[in-house]
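A single protein chain has been omitted; all remaining protein chains appear in their positions.
On to chain A.
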Amino acid sequence: MNNVISMSGVTKTFGRTRALDGLDLQVSAGEVHGFLGPNGAGKSTTIRVLLGLLRADAGTVRMLDGDPWKDAVALHRRLAYVPGDVTLWPNLSGGEVIDLLGRLRGGLDKSRKADLIERFELDPRKKGRAYSKGNRQKVALIAALASDVELYLFDEPTSGLDPLMEAVFTDCVGELRARGRTVLLSSHILAEVEKLCDRVSIIRDGRVVETGTLAELRHLTRTTITAELIGAPNGLSGVHGLKVDGNRVTFQVDSGDLDEALRQLSASGVRSLTSQPPTLEELFMRHYTGAAR
């Protein structure tokens, strides 16, 4: 499968701050790729490099088979972008901004626009200065979603939206996936990513520390096992956080040691067993608290 976005060893410094520090990111065609990280990890910087707004100091960046810095204008006809903090022109109405951005991108679908305005419950007649944060966000989302392009770049697009509108956004991304579009969705809302994304990259301090499908990422981490045994547990080795309460045990185990742990459990006889795969949140916390040292 060919890559829509391919970044390797990308570095970007602002004065003394190193915003990107050898970042590698691959997004293949047709996938919804989650881009996870806390504030300041370099998510927006990465997207702004992809948009050709910032120039990478080192490393290679390819997007839609072009150079985002040199071929910016040509590439931008094929993508749509929603920033996390939308500022609008105070004297333009929301409807005007949607039309303007769509036209500058090379045209937008009128009926889809009308549909989106209805679904997001936006009053397009209000002037830019009169919109609340969530409504400004909706204006940018509608402008982007109404354009039929190959790649959608969303930088924390749902900040300021209420849960109902977040659900509308989730539906819209689902429709994009169904149409085979590629989406890079930066977020720190794990539930959103878990619901939408095929693959996930986790970024920390300007570097991608983990990338893969959710299943693959889970594979890298520990599963929580709770079991009620017939006999007393004995000789459980290679497990973490073991808690024994009579015949009841709870522990975490690395995926590689799971088989051995189960063998040891069955030696004592198992009455009931629940296994819980790690949530994205646990994955995430492990990278951010565990590795922060």
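What we mean here is this: contacts are C-beta pairs under 8 Å (C-beta built on N, C-alpha and C of every residue); 3 or more make two chains touch, one makes a residue touch a chain; residues count from 1.
The criterion applied here is as follows: contacts and distances are computed from a predicted model.
Candidate names were "ABC-2 type transport system permease protein", "Acriflavin resistance protein", "SSS family solute:Na+ symporter" or "Na(+)-translocating NADH-quinone reductase subunit D", and the UniProt protein name of the unshown chain is "ABC-2 type transport system permease protein".
Of A:Gly106, A:Gly241 or A:Gly269, it is A:Gly106 that touches the chain left out of the display. Screening A:Arg62, A:Arg77, A:Arg177 or A:Arg248 for touch with the missing chain picks out A:Arg77. Here one chain is not drawn; of A:Asp85, A:Glu121 or A:Asp171, the residue touching it is A:Asp85. Chain A meets the missing chain through residues 48, 51-55, 72-74, 76-77, 79, 81, 83, 85-93, 95-101, 103-106, 124-127, 129-130, 140, 143, 153.
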